[in-house]
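Encoded as structure tokens, here's the structure I'll be asking about.
For this view, one protein chain was removed and the others were kept in their places.
As written, the chains take the letters A, B and C, and residue 1 is the first residue of each chain.
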Amino acid sequence: MKILDADKLPDLAAVLAAAGYRVVAPVRDGAQVRMAEWKPGLAIDAGPIPANSVKEFLFPRCEVIARYSLDGDSFAPQPAPVDAPKTAVLAVRPCDAAAMVALDKVFNWEYRDDAWNARREATTLVALVCAAADDECFCTSVGGAPDARLGADAVLRCADGASKFILEALGEKGQALLAAAAGVLADGDARPDPPASVPVRFDSKAVTDWCGENFESPLWRDLGLACLGCGSCAYACPVCHCFDIQDEGTRSEAVRLRNWDTCGLALFTQHSGGHNPRPDQAARWRQRVMHKFRYFVERFGGLACTGCGRCARLCPARLAISQVCREIDEARKAAAK
Amino acid sequence: MAQTETKTAEAAAAFQPRIVAFVCNWCTYAGADLAGTSRLRYPPNVRIIKLPCTGRIDPLFILKAFEGGADAVLVSGCHPGDCHYTSGNYHARRRWALFRRLLDLTGIDERRLFFSWVSAAEGQKFADLVADITEKVRAAGPLEPANPARRRL
Amino acid sequence: MSTSEAIRADAARLLAEGRAKLVIGYRARGPHRAPAFVSDPAGVDVLIYDNLCKQNLAVYLRKPEVRSRGPVAVVAPPAVMRSLVVLAAESQLTEATVLAVGPDAYHGVLDLAGAAALLKEKYADLAPSPELLEALAKLDAMSPQERARFWTDQFAKCTRCYACRAACPLCYCARCIVEKNVPQWISTAAAQHGNFAWQIIRAFHQAGRCTLCGACEAACPQGIPLMLLNLALSEEVAKQFGEKPGYDPAAKPVIGSWKPDDDQGFVR
Partner (left out) sequence: MARIGVFICHCGENIARTVDCAAVAAAAAKMPGVVHSADYKYMCSDPGQQMIRQAIAEKKLTGAVVGACSPRMHEPTFRRAAAEAGLNPYLLEMANLREHCSWVHEDRAAATAKAIDLVRVMVEKVKRNRSLYPIRVPIEPTALVVGGGIAGIQAALDIAGGGKKVILVERGPSIGGHMARLSETFPTLDCSQCILTPRMVEAASHPNITLMTYSEVEAVEGFVGNFQVTIRRKAKYVDWSKCTGCGDCWAKCPARKIPSEFDARLGARTAIYRPFPQAVPNKPVIDREHCIMLTKGKCGACAKACQRGAVNFKDQDELVKVKVGAVVLATGFDLWDHSAYGEYGAGKFADVIDGFQFERLASASGPTGGEIRRPSDGQVPRTVVFIQCCGSRDEKVGKAYCSKICCMYTAKHGMLYKHKVHDGRAIVFYMDIRAAGKGYEEFIRRAVEADGVEYVRGRVSRIYRRTDGKLIVRGADTLAGRAVTVEADMVVLADAVVPRSGGEKLAQLFGVGYDTDGFYSEAHPKLRPVETAAAGVFLAGACQSPKDIPDSVAQASAAAAKVLGLFARPELEREPVVARVNENTCVHCRACIQACPYGAVEDHEIRDRKGHLVRTVARVNEGLCQGCGTCVAICRSGCIDLEGFTDEQVFSEIATLE
């Protein structure tokens, strides 16, 4: 058993950095803890659930996917190599790790997305078993768990009353990482701490079924009232993956960009002729729930939600998808009786 | 020490700042014309973009110039009371007063953003202004790499 | 009667009398406060008010979904009332019904003029928090390069989710300038230039209008200290032009009006 003292996460990061990894870890930034590129001297705070998900290190908010040089009236394509540095993500949450597996499906569906795959290949996810959860967490309602291993290449687990971590490799990438980190890991024994307890808040199967029958429902209208129509939830979500393609240029070069986008914004479905098939926030909220709990299931056989709760934590209007699902579940149960 | 100073001075002299100027048609553009007809000399670092009035100058113009790598921006129009459109420059003055505070706070300080009144009769003032600004920006050095507005992709 | 109870009583009366078809207030969601939309007098029990209620509910009065419901009453602390006054000055609304709450008092149901009068009488000096003032002073004391670095780091976090815009009652444009693509003044890229331009213009478009309610910063999922920008501009507006938005429904726009003796010490 590989053991690391609880306060030695920076040492682990340092040794991995020395071994050529770009290290991403939860670090404190003002009032938040954020997943960020670790730099020597930075403390690692594995306590709170980070405000951002690990998604942006595999699927950047803004990525150059093509490049052209311009000369007079002619242009010439230029290489736009995928930026896929060898990366170790420390203390990634099980919900985030599971989300990457969902995204693998999307990015290898009808089209193999080289950029995603290259970064996925280059990234080692070191999951952290959640020792605590808050009232927005609901991984257990969507098939996950605080100690789930789906998507992780290695697992960190608190032990001996949070004084130690146990680090365990789950595959080749994990073993390579453990090998690179050998210098800071000790062999020994420790008693794993119990994982956080996350109550099951709703039956996701019931939500999937309900969604199939309730494209029209007063629920959507009520949800639409409070929603402000920003992209906070989707951009915080580890599974949301919609993007927009934009071209930008200067006199001498042009780039094609892939930017995050979201169904929460009114412009997402705005047609150039002026018509918008999702004319209001109610329609957009419906899309959000439907996509996560119905369409994704139909297409990929799993949910597009891993229960991290970030959307609810960060929503300016404090809307929570878990609560919506719970209402749906309860309404369905009530109807069944 | 002396060597370093020489080097710095040389580097400063070699640095050709890029300055974008937004000027109104009726006063400063005409003032720049007068500098020309009077055969005054000033450094060739300024590129003038002509607008009808300073009232037309949107802060977006200034941001765009910095985004494109300008080392400094000059905005110039008619003296108060002389606006061809009576009050475009008064509107502009308010806009600038606030916008410069915002840019200063975010790291583009007063060595990068200049405002002036140059009338159609002030060819000499225009020449002196451009010479002085160029010198000041040269002394301040390139805005890069600290330009927070610079395009990076 | 507690403030919450008084709000419930007034809300129920407004709904019962038909003076409002919808009351927008606050409710509890776990330890948090969320907006509540009550259209039935029997449903007013969810309404509460305490010092955790921070969201600026004025933002909802611009939503078509809300407007289509008929007359709306809104639970309004001073920050919300000030936003309504600015909206009135900008011809975005002509009337309002507010359940006016102060930090330590409930002022009952007021119309727009009543809210403006109350603001002038009781809430004329709403000072920014000492922490915010100190943070701005600290920033001002830095060198320009340090400030550039500070903001470059902060803006680097921006994902362009536009929660700041969505949460602000004064960001009511039908088509935001960032969405205008001919020409695309502000890059859509969540990269340095796009983020800088977006954040600077967002703040600038609030100049002379912002009432420092804090909704944008509270909404930012990335914790970017937007209030530093807003405060700097508000201070400048007060200092240079003696203007304090959100008190006079007939006020002229600060940017869009002028005085012959506006300061021009910075103009050569």
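Here are some notes:
We adopt the following convention: a residue touches a chain if its C-beta (ideal position, glycine included) is under 8 Å from a C-beta of that chain, and two chains touch if they have at least 3 such contacts.
In this text, all values refer to a predicted model and were calculated from it rather than measured experimentally.
Note that the undisplayed chain, when the full complex is considered, contacts A, B, C. When the omitted chain is restored, the residue from C:31, C:103, C:130 or C:183 that touches it is C:183. Only one residue in the set B:56, B:111 or B:136 touches the chain that does not appear here, and it is B:56. One chain of the complex is left out; on chain A, the residues touching it are 70-73, 250-251, 274.
By the touch rule set out above, chain C reaches the unshown chain at residues 90-92, 172-177, 180, 182-183, 185, 205, 252-253, 255-257.
The chain not displayed touches chain B at residues 18, 20, 29-30, 32-37, 39-44, 47-49, 51-53, 55-58, 61, 64-65, 67-70, 84-88, 91-92, 95, 127, 151.
We adopt the following convention: only the chains that are shown with their structure count from here on.
Taken together, the touching pairs cover every possible pairing of the chains.
Of all chains, the one whose CA centroid is most distant from that of chain C is B. With centres set at the average Cα position, the gap from chain A to chain C is 31 Å. With centres set at the average Cα position, the gap from chain B to chain C is 34 Å. Annotation: 45 Å between the Cα-based centres of chain A and chain B.
Chain contacts: chain C has residues 187, 189, 191 touching two or more partner chains.
For chain B, the set of residues that touch two or more other chains comprises 151, 153.
Against chain B, the residues of chain C that register as touching in their complex are 139-140, 144-152, 155, 177, 185-187, 189, 191-193, 196-197, 200-201, 203-204, 207-208, 228-229, 232-233, 236-237, 240-241, 254-260, 262-264, 266-268. Put simply, chain C touches chain A in their complex at residues 29-35, 37, 55, 59-60, 63-66, 157, 159-163, 165-167, 179, 184, 187-191, 194, 215, 218-219, 221-223, 225.
Those residues of chain B that touch chain A in the shared complex are 68, 151, 153.
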